[in-house]
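One protein chain is absent from this view; the other protein chains keep their places.
By letter and in written order, the chains are A, B and C; residue numbering begins at 1 in each of them.
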Amino acid sequence: MIYVDHAATTPLKKEVLDKMMPYLTSEFGNPSSIYTSGRKAKIAINEARATLAGILGAKENEVFFTGSGSEADNWAIKGAAKMAKGKHLITSAIEHHAVLHTFDSLRKEGYEVTYLPVDADGLVSPQDLEKAIRPDTGLVSIMAANNEIGVIQPICELALISKEHKVPFHTDAVQAFGNMPVNVDDWGVDMLSISAHKIGGPKGVGALYIRRGTRVANFIHGGAQEFGRRASTENVAGIVGFAHAAKLADEHLDENIQKLTQLRDYYIKKVKETIPYCRLNGHPTKRLPGNANFSFEFIEGESLLLMLDMKGIEASSGSACTSGSLDPSHVLLAIGLAHEIAHGSLRISFGVENTIEQVDIIVRELAQIVQRLRDMSPLYEKVARKQV
Amino acid sequence: MIYVDHAATTPLKKEVLDKMMPYLTSEFGNPSSIYTSGRKAKIAINEARATLAGILGAKENEVFFTGSGSEADNWAIKGAAKMAKGKHLITSAIEHHAVLHTFDSLRKEGYEVTYLPVDADGLVSPQDLEKAIRPDTGLVSIMAANNEIGVIQPICELALISKEHKVPFHTDAVQAFGNMPVNVDDWGVDMLSISAHKIGGPKGVGALYIRRGTRVANFIHGGAQEFGRRASTENVAGIVGFAHAAKLADEHLDENIQKLTQLRDYYIKKVKETIPYCRLNGHPTKRLPGNANFSFEFIEGESLLLMLDMKGIEASSGSACTSGSLDPSHVLLAIGLAHEIAHGSLRISFGVENTIEQVDIIVRELAQIVQRLRDMSPLYEKVARKQV
Amino acid sequence: MLYSEKVMDHFSNPRNVGELEDANAVGEVGNAKCGDIMKMYMKIEDDIIKDIRFKTFGCGAAVATSSMATELVKGKTIQEALKVTNKAVVEALEGLPSVKVHCSVLAEEAIKATIADYYKRQGIDPAPIVGHTADCDNCQCHHG
Partner (left out) sequence: MLYSEKVMDHFSNPRNVGELEDANAVGEVGNAKCGDIMKMYMKIEDDIIKDIRFKTFGCGAAVATSSMATELVKGKTIQEALKVTNKAVVEALEGLPSVKVHCSVLAEEAIKATIADYYKRQGIDPAPIVGHTADCDNCQCHHG
């Protein structure tokens, strides 16, 4: 099997599972308990928090573990909206659904939301943000790197504009974290969401960074866990795993970026050489090192995925979360693709365990499958006829 | 080590971990992905849901996995409040903080909350509920079994009253589930929260049952997971573990109840025989089979716990979630204990791996420690003098 | 969203795929915007569908329903073919995920549109026989 859908989820790293195992067996104490086994669990969480804070350039009491990246996004956005003085919020048109649908829910509660457009490369323009900010703007949330087309936003510039207007700035860094340098002070963000399962950690654990002084209402109320900010008995094993995965990603960041970029660029070059009627979606260089998103004209993405799967290749069409939905990706539409072309997109997201040989296999199989689907596509008929 | 704090959390069962392992290693697919590894993960979740639904007597599309029991409580209460026509809500004075603090947060948003009192045994009276319901009541939430004193409420009667007034009824069954028969139709509840780590499952996974037709707003917005009701990439391993733990608990329910009751009743008898100035908190029989909560006069609970811990006995004073707080347990105050007596309480919650021999050790050590603490207590001085 | 084995079989080995040189009826339904187009070719003789082919742009379910639909009507009379409902297609495929049921509707419509084309070529108004045929301005993209 060739797994090239690391933007959907990643295999749990063996070393990460090893670190988790004590907390799945003997060290089962509740971190809120004051006896020995509870204290051990508490120490494990403290250490994990220190590790993550260190990587993010944050203080330990600014990092809060959650049950997922989506929860972190919901918390940040709803929590900041609740504490905001005004009822106007700003986000981008290409956010993950965890952000977009959260803003939708706020619209129903009487907030007004501005969705910043993106250019053909998928970039948000800082000028657009500048223009969109109003006296009653309570929050700006713009993702660091897009999950579908991998485009990396100029977070630094965007956050600075927000700061100048004293508007709290949140970024969904679920895709960015572990794949590029992420430092809350370098970026100047007030809140930042991350998720473990995208970086070789376990599913079901995320974290929200909240800069000291940022006003954010709690989201899950109850016990005094996470400095009284997020109730629930902590997922100790998950938290320990998250921190270790982050540590590994951080330690190997440069070499990983180099390796992924090489795989990506080789794949992009080969596809362009081999398969006609394709286009690369998203900025050619301002993109995540492992992400390559192509549209193949005249064919539909799900069929493509299923056929790749039959050849043992696991990839994605748009974001995994939107599968089952029939609308073409909102991200691809936002960068200006026609519906019919957006339908035929394929996201490959490499991981460090992938190889150049696998890329060769993928491109070979992909070329055949695209041809096979085109041969059965009524849309291609006309093109094929013209060619003759 | 003698662990007798199963109400705080339970060791992850070996068989449960075994079932989880594939999803922590090779089967790492994202359940939303349509290729093979994603489909396997999806099937695993479907099976887990069917298992849980079967045990609860629910339909499969009425069971939604969450990241914790607290999240389930928050979702149920905030989600139902949001959809309610009126702004009046009812709960009890002895709820877990995940419920109580959620209602507090709603009060800040303009809801009015009635807290039903409990009698000296810790029981909510159905008549009180009947009286409290108003035309604008939007939700009743009363826990099935209390986490501190183990008292089991007459949920059936309470839910029926709620139903007669067409008010949705939620119950926090986090402590009840796995320790007594829990069936949503027998009880007639509209929503029910449960948590895996209380029944030999992993930390960081819970579930909310929502009866079809009950109006509850979503809580975590984003992807289309959980029938579009709860966004987040699913914690596949956690969900599989939860279901298996529930299955084991269900299959052995009768024998477990018998065993725990025996341990509990033996412990209660021995403590009463051995240690003067103590009182059992909570109804003597309408209580969870493994729960025994005693107050020991003239001493303070944390010191007691720490000394027990030094003897290798792990138990709790009130709920683990409230440790670190200096207020005596709201539950013990609600059943009418004076502050100074409430401070000196010890919760023992047995698990099936505990033995009668361990109970003997616990009582022996406990008697010594209580005496030692009393000897250093200025409160006991006066009593001791009178005795002479 | 899980496909049945039957769906996967018809998707991976679609029956009757391609064009039909000597077709005397061609119908096309769906539109590219929605992500589904089905085109059907039939050779009809003595009111019997002697041969049939299809081309489909669409998801796995679209391909599988096209394939199954062609199998269900191949060799049948026009009258029998017109009785093939989307439900029959779904049943023959041993079920479809609910978000994909519209594909089976498209397949039913493709059969009707092709037969309508046959009547038109014969100079017969298809409407009274075939009923309303797929009109893609009415097609809704947001079924999900």
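The rule is simple: a contact is a pair of C-beta atoms (placed from the backbone, for glycine too) under 8 Å apart; a residue touches a chain by one contact, two chains touch by 3 or more.
A quick note: this is a predicted structure, and the numbers were derived from the prediction, not measured.
*Asks:* For the chain that does not appear here, which of the shown chains does it touch in the whole complex?
*Replies:* Hidden chain contacts in the full assembly come out as A, B.
*Asks:* Looking at B:G290, B:P328 or B:G351, which residue reaches the missing chain?
*Replies:* Here the residue in touch with the unshown chain is B:P328.
*Asks:* Just one of B:E47, B:D265 or B:E300 touches the chain that is missing; which is it?
*Replies:* Spelled out, the listed residue whose C-beta touches the missing chain is B:E300.
*Asks:* Using the document's contact rule, name the residues of chain A that touch the chain not shown here.
*Replies:* Residues touching the hidden chain, for chain A, are 34, 39, 42-43, 46.
*Asks:* So which bits of chain B touch the chain we can't see?
*Replies:* 298-303, 306-307, 310, 323-328, 338-340, 343, 375-381
We take it that only the chains that are shown with their structure count from here on.
*Asks:* CA centre of chain A versus CA centre of chain B: separation in Å?
*Replies:* 34
*Asks:* Centre to centre, by mean C-alpha position, how many angstrom separate chain A and chain C?
*Replies:* Between these chains, centre-to-centre, one finds 39 Å.
*Asks:* Listing for chain B: what residues touch at least two other chains?
*Replies:* 34, in rising order.
*Asks:* Residues of chain C touching 2+ other chains?
*Replies:* Answer for chain C, listing residues that touch two or more other chains: 1, 60.
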